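Have a look at the structure that comes next, please.
Only a single protein chain was left out; the remaining protein chains are all shown in position.
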Amino acid sequence: MTKFFQLVIAGIEIGSIYALVALAIVIIYASTGLKNLAQGEMAMFSAFIAYQFHAWGLGIWLALILAILTTFVLGMGVQQVVLKPVQDSSLLTVVIVTLGLFLGLNSVAGFIWGYMMLAFPAIFPEGALEIGSVDISYAAIGVFAVLLACAGALFALFQFTKIGLAMRAVAYNKETSMLVGVQVNRVIMVGFGLAASLGAVGGIFAAPKLFLDPFMMLTVLIYALASAAFGGLDSPLGAVIAGLFIGVIENLAGGYIGFIGSDLKIVVPLVIILGTLLFRPQGLLGRKYIPRV
Amino acid sequence: MRKTTTRRFGAAALALSLVAAACGGDDEADAPAPAPAEEPAEAPAEETGPGGYVWDGTTDDGITDDTLLIGSSGPLSGPASAYSPITQGVGVCADYINGEFGGVTMLDGKTRQIEVEILDDGYSPEQTVENIRRLHEQVGVFATVNVLGTPTNTAIVDIVEDNEVPNILVATGATRWGRDFASGDYAYTMGWQPAYQTEGKIYAAYIADNFPGSTVAILQQNDDYGDDYVSGFEMGIEGTDIEIIAVETYASGDPDVSQQMISLADSGADIFFNVTTPKYAAQAMVSIGSLDWDPIQFLNSVSNSTGTVLIPAAEGGGAVEGVYTAKWAADPTDPALADDPAMIEYRDMWAKYSDLNTDDAFAFFAWNSCMAQKEIFNNIYPTRASLLATVGNMDEINIEVPLVYAENVSTSIGTGDGWPLEAMQVEQYNGGVWEKQGAVVDVDF
Amino acid sequence: MANTTITRGTSQYRSIVTVGFALLGLVVILLPFVLSGFRTFQFTMALLWALGVLSLNMLTGWSGQISLGHSALFGLGSYTTCILVGTYDWNPLLTIPVAALVTFIFGIMIGIPALRLAGLYLALMTLAIGVAFTPVIRRFKEHTGGSMGISIKKKVFPEEILGLNLDQYLYFLVVIFAVVMFALARNLLKSRVGRAITAMRDNEIPAQTMGIYPARYKTLIFATSSMFAGIAGALYAFVIRFSAPYSFTLTLAIFFLAGLVVGGIGTLAGAVLGGLFIQFVPYYAEEINQGLAGMVFGIIIIIIMVSAPTGVLGLIKKLRARVVTVTDPSVVRH
Amino acid sequence: MSLLEVNNLVAGYGMVQVLNGISLSVEDGEVAVVLGANGAGKTTTLRALTGMIKTSGSVLFEGEEMVGKKTDQIVRRRIAHVPQGRGTVAQMDVDENLDLGAYIRTDKAGIAADKQKMFELFPRLAERRKQSAGSLSGGEQQMLAIARALMMSPRLLLLDEPSLGLAPLIIRSVFDTLRQINTEFGTTMLVVEQNANLALSIAKTAFVLETGDIVAGGSAEQIAADDTIRKAYLGI
Partner (left out) sequence: MSLLEVSDIVVRFGGVTALDEASFTIDEGQICGLIGPNGAGKTTLFNVISRLYTADSGSVRFGEHDVLATPPHKIAGIGIARTFQNLGLFPTNTVLQNVMIGAHHRTKTEFLQAMFRTPAARREERETRELAIEILNDLNLAHVANSPAAGLPYGTLKRIELARAVAADSKLLMLDEPASGLTHSEVEELGETIRLLRDRYDLTVLLVEHHMAMVMSVSDKVVALDFGRKIAEGTPSEVQNDPAVIEAYLGVEAS
């Protein structure tokens, strides 16, 4: 049983990272209908920015807060410069543009910081909480807490603030939003910045565990996309649940199913998603879209 | 990268003047170790080179009276870019040799500037095929050096053979390079570093001697590199009482290896054999630190850099104390070597001719390889046959790679011994330094 | 500059087209005799990429289904040939129909579930297939050689065929296949089936009321596209004589997409331009800056998508329109 | 000076020109209606007024030119627009929809008071405060949409076919409420409507739109007596 619980905890820890990036994807998708394939690379870039601030001598928490703020601004910039021109274009265009962004960010990060793995300073204290024979590392608790805090903050932002209200309104109904005086484009820009920051949180908190290099988020992105699709592309709650679920399931599958082993671990979530999409195309918690004739 | 600036302009300038003086007059007692350039020039001007090669006075493609053109291909972009210093190092090496020694002086007495063409293959085999053909057919190189990767070299091995352009010092530890070179099946492709399989055997032998009756859990990358290590290890424990009780694999690109480590911990094995690349090696050690498992660890040499693996892993709460590894070369981040003159020269020269991070194990790999290149090219006639004869008989030339455990820098075709390097030293990480355990092991195949 | 008007179908138009194609044909035929083996090989590769782009174009350009997994289909073709020749000593040419069949069947197998998915979700599904391909190949390493890859010995090809060296032979082999495949694709596009597929892409519900059965056409074009990718992959195995998981990663899928948009989505000639782009742009991007080649590539893609959505072919057509106006014959009844 | 003065307004979608240069005006405090059959350009007129489509000509609101301004800038002049299909956010609850209506306001106390007023005006909404707008009946949604618009405390309220899709009884209650709002709050309204008799019953001024042109305009009584409407609607 120790193995089982240990696998579940490790699954929650990595799943929290998937969930954070998935949240970022969902927020952008829900508010703009864009799917940002560069979300993972943006998160990776943010982690490097945090690393850089820390290397310049700032405390780790200050560095990560500054990095998140920087990312917020960068995210808005990316939206304005790269994505706004193609916002209303076909899905193919958007996919390709974000893939271009993906290649570009990856290459620039490698150029600036190199491809060698870098140690990212620990954010949470070392050590673990011991419950019976199960060790729960403080880092795992911390990352999970950060996910909950982000999800909570997001919920509060959406539910209790004016900008949150406007963001939700824009996501659901652009026309009505415009008619009550919401500056839709500005809200989308802020939404993009917010999503980028959330991704940044994912990237930064992943960095101590995964170690920092330009390819850190490559596979995480696949899992995050999977989580977003599985949970429902427009459901933040779905993204969180699905991220955690996929983290746990891939660990249990890798740990217990011999044929799958660790080799085919990545195939497991993909199969789950395919299964889900085939029978529930809108994802677990997503809304069904009924085309009008 | 930037933090080396001061050293570059302080110590480096001084060291440079020393080296320059050493080259000129040999009158500096404290001159660093590298082989003086004039040595080959003093060699008797007979027309027979290493390996009994008899020069007929011809010159092969890629060589003029004052230039030597070589090439390399490796991942400068893409997921394997971490290795890029090895590939870039070929260019740095040429600058270094040209800058410090005016080039290589071959056995025909002519000194030639090295020119290098480096191409990016992104670790994609078909791109390597294209690159190698470009180097052979368009650029017209004399030889290729340090071409990186097992699948990439596998893709080009036939082309190399057909075009008869030597591909020496390939940057991969797959077993076949030494074996096929020795057997003559693929006489134009030659390895450099000890084979992964060899290293696996060394650990097996060490464990059998020192920890009899123990059980082993292995984490390996699910590719040729991981398989080579594990198969070497399995060969090594055959007939002993060592037993492998758990093997987990991961794919390069996976986010992390927590799940594998939990499964291995569940086996409760006495020994953990860590066959992973740097990032995963660090992750695995961090996992052990957080799990209720305290095995004796053996870490493969691919990831035994103090500065880029063990210190980061320790910072992340990893269990690094007492880890064993086997080394064939020194570690540039080893604090014990901080004042070693050879290490200082490495740092100075690499800082002078490149902006590579000198702490990077792969940059250091390139330096070691560079030392070998210099001597190899100093000991050939300007023909490819001569090059092959020389690399096939490296014991006949004096390769001074001071930071390599070089007791056995030798290959000789026909004796079944096809690896330039196959001597390794088992070491243990204690209090931030690697301590030698026992003698250098020379595994003879 | 004087703007000349040419009408399609007239003898003037026909002679221009004939002369154009004759010149193009001449260039294509003479190329391997003028260029070095390496350059010939590069053009062979460019044609292989063009076939990959063509196959993606059939799916994405014609029917609007995005695929981020075409690398896997291409790889499947390549592995089929490598395994049959490398392990079972088949005659290489005989493996092409097998690769076509295997990828066609595989295409149907993924095409059917793909029916239930649209747009984004389909892109996700194909991405999943693209990502899963490498681990699956490694998992079955008894057959695929795992990460070491699987090779074809050069000896299976004679040194000289019909007086051609191997580079020239492979070049012409690929050229012949390319000409046939492009012709087949063109015929398909310009037929009832092609019209139905593009109609479905443009406006699916009205298309259905016209009697077009979306499930049938979507599945079949998926399978056909997959088969084209598979044949291209098989030919790739001839040329590279090696298959390894590293060759068929997401990067290749992205390259195909990039080639598609750079050449011009939906067009046939665009695929050739796309193939040339994939082959030669990284080759020259390296000269700008080796470390930032990815950025150069990324920026090119973004700029083209934002400023020239019709791709290079669209630009060429615009430039041509400045000099020559091509009009269609009037269909007015007299 | 009229509150709203529209001169030679031209608008359309893409290649299609829908309004061929219409002119109309609305006085402060009055209810004006634009009548017309489907496809006449009624919705387009309102969308043009709030800058949601490409427009040329002149729209003077309180003497200020609105053509060329962005929707949110126009709305900030306190022009509330209830679009066809109600324009509530279906996924948000009643409370949130009302909050959204007050988006441009910053006076918290005033907002709370107005919200209270809305619940008095529409008691059904008070009962359903925490229900999502999408779950309300058609009539309730229309009420919510009007309440949402009033939360802005608008100078001008634009209503697009408030009767659309509602049962006759409900339609009547909606129009009664509109009349009440006009008399109680003095809100100026421009209503476009197909249901001519009902619309005329609350209007002071009326315009008849036919395929993009205003074919008649004047006092509501005048228009009601006229047979332009029958002709426009039933082709008689």
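Here the chain labels run A, B, C and D in written order, and each chain numbers its own residues starting at 1.
Definition applied: a contact is a pair of C-beta atoms (placed from the backbone, for glycine too) under 8 Å apart; a residue touches a chain by one contact, two chains touch by 3 or more.
These numbers were taken from a predicted model, which means no experiment stands behind them.
Only one of the listed residues, C:G149, C:G194 or C:P245, touches the absent chain: C:G194. Of D:L3, D:I22 or D:A37, it is D:A37 that touches the chain left out of the display.
When the missing chain is restored to the complex, the residue among D:S132, D:S201 or D:T228 that touches it is D:S201.
When you scan C:L127, C:A207 or C:I302 for touch with the missing chain, the hit is C:A207. What chain C contributes to its contact with the hidden chain is residues 184-185, 187-188, 191-196, 198-199, 201-203, 205-214, 220, 224, 266, 327-328, 330-333. Although one chain is not displayed, its contacts with chain D can still be listed: residues 14-16, 18, 37-39, 137-138, 161, 163-165, 167-168, 171-172, 194-201, 211, 229-230, 233-236.
Throughout what follows, only the chains that are shown with their structure count from here on.
Looking at chain A and chain C, the chains that touch each of them are B. Relative to chain D, the chain whose mean Cα position lies farthest away is B.
Annotation: 38 Å between the Cα-based centres of chain A and chain B.
Mean C-alpha positions place chain B and chain D at a centre distance of 78 Å.
Chain B has residues 77, 222, 251 in contact with two or more other chains.
Residue positions of chain A touching 2 or more other chains, listed in rising order: 107, 110, 263, 265-266. Across the assembly, chains come into contact as A-B, A-C, A-D, B-C.
Those residues of chain A lying in contact with chain C across their complex are 35, 82, 85-86, 89, 91-93, 95-97, 99-108, 110-111, 222, 225-226, 229, 233, 263-267, 270, 273-274, 277-278, 281, 291, 293.
Interface residues of chain D facing chain A in the complex, by the touch rule stated above, are 50, 52, 70-72, 75-76, 80-81, 83, 87-92, 96, 99-101, 103-104, 148, 152.
Residue ranges of chain B in contact with chain C, taken from their complex: 76-78, 118-120, 122-126, 129-130, 133-134, 136-138, 150-152, 154-155, 158, 162, 174, 222-224, 227, 251.
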